[in-house]
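A single protein chain has been omitted; all remaining protein chains appear in their positions.
Labels run A, B and C following the written order; every chain starts at residue 1.
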Amino acid sequence: MATATLTIPPQAEQVRTARLVTTAAARRCGVPEDRIDEIRLAVGEVIARSVLRQQRAGLVNPVVVDITDDDELFTVRVQDATAPEQSDEDGGMALSVAEALAFECDVRAAGSGSMIRMAWPLAGDLLDIE
Amino acid sequence: MATATLTIPPQAEQVRTARLVTTAAARRCGVPEDRIDEIRLAVGEVIARSVLRQQRAGLVNPVVVDITDDDELFTVRVQDATAPEQSDEDGGMALSVAEALAFECDVRAAGSGSMIRMAWPLAGDLLDIE
Amino acid sequence: MDLQLSTRQEGDVAVVSAAGEIDVFTAPDLDAHLASLQSSGSTNLVVDLTRVAFLDSTGLGVLVKALKRARDTGGWIHLVVTTDRIRKIFDITGLDASMPIFDTVEAAVAS
Partner (left out) sequence: MDLQLSTRQEGDVAVVSAAGEIDVFTAPDLDAHLASLQSSGSTNLVVDLTRVAFLDSTGLGVLVKALKRARDTGGWIHLVVTTDRIRKIFDITGLDASMPIFDTVEAAVAS
């Protein structure tokens, strides 16, 4: 189910709002609080990274944060305008943190930029596993 | 300048998040706190109204909240999928409150639904008037 | 989680304290809470909005419904509002004309 989509200009002060929208969506999906802490940090890292990458590449395109859930997964997709080949100034730290926290995390070329997809199993699903 | 766009499914629990995004955007634009209270209430009324109207019409289309500012105006546009002719169950109360609070407030047909536009002058502009 | 409601009895008046946000999502909870008090015999109610950070017209609609039920049994509803933020929506809608607003719970109970 589509939960929410937030489109922001690539500005550092927008990242906080994107964290909030993600956190609020996860709460509505019934994600437990300790898992929400992980999601907030992982998603915050990835959005901050996209904002910084676009600033470095001089790209003013909006960054799009798309949050969805189905019965099994809580998924956040971040679309930015930077080429996947562009290196990170932080030596990949932000992405490593997100990878450590998300159950699934992948980066791929999408549109004319990159799409980072993070996903976490929803509690119900963990219990439903046979 | 585009500030943020939030797309939400027509659900009552999403309205709170939309208020927050609007409030955060207004703060970033330097809107003073008492004006922010007005914006929060007016925008909350309009989004809640769109959500309820779509629920009543059985329309599951997303509601789109678009926030922009230029040097003169802080503008919030709410796009829903209901026909402008559809009446409000609250006798127009939500819209009256928004109209009382916003400096400009109009409803018009847009796309296959309605667009409600609210705007407030930005502080700088009030001072700039000659 | 977004709206907390608690009730205590002061003589023959039930005092309902709300804390949090009353909006399109939480207004049904307030409605259910007030209706259940009223159907179990509370004819006179004080609704204390001191700790309410947000109140929109769906919340007002719930208060108006509760006022109608109170009047049907010869009762009343008094409100406690201390913040300009909340008082403003009563001003705009003119609802302060039908529901008296007080500065303290004591005054609302006593009047």
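Annotations for the structure displayed:
Everything below uses one rule, namely that a residue touches a chain if its C-beta (ideal position, glycine included) is under 8 Å from a C-beta of that chain, and two chains touch if they have at least 3 such contacts.
In this text the structure is predicted, and so the values were computed from the model without any measurement.
For the chain that does not appear, the touching partners among the shown chains are A. Only one of A:Val15, A:Val63, A:Cys105 or A:Ala119 touches the chain withheld from this view, namely A:Val15. Touch with the chain that is not drawn comes from one residue among A:Ala2, A:Val60, A:Ala83 or A:Ala100, which is A:Ala100. Counting the whole complex, the residues of chain A in touch with the unshown chain are 12-13, 15-16, 19, 37-38, 40-41, 44-45, 48, 51-52, 90, 93-94, 96-97, 100-101.
Throughout what follows, only the chains that are shown with their structure count from here on.
Averaged C-alpha coordinates give centres for chain A and chain B that are 26 Å from one another.
Here the spacing of chain A and chain C, counted between their Cα centres, is 41 Å. The residues of chain A never reach two or more other chains; the list is empty.
Annotation for chain C: no residues touch two or more other chains.
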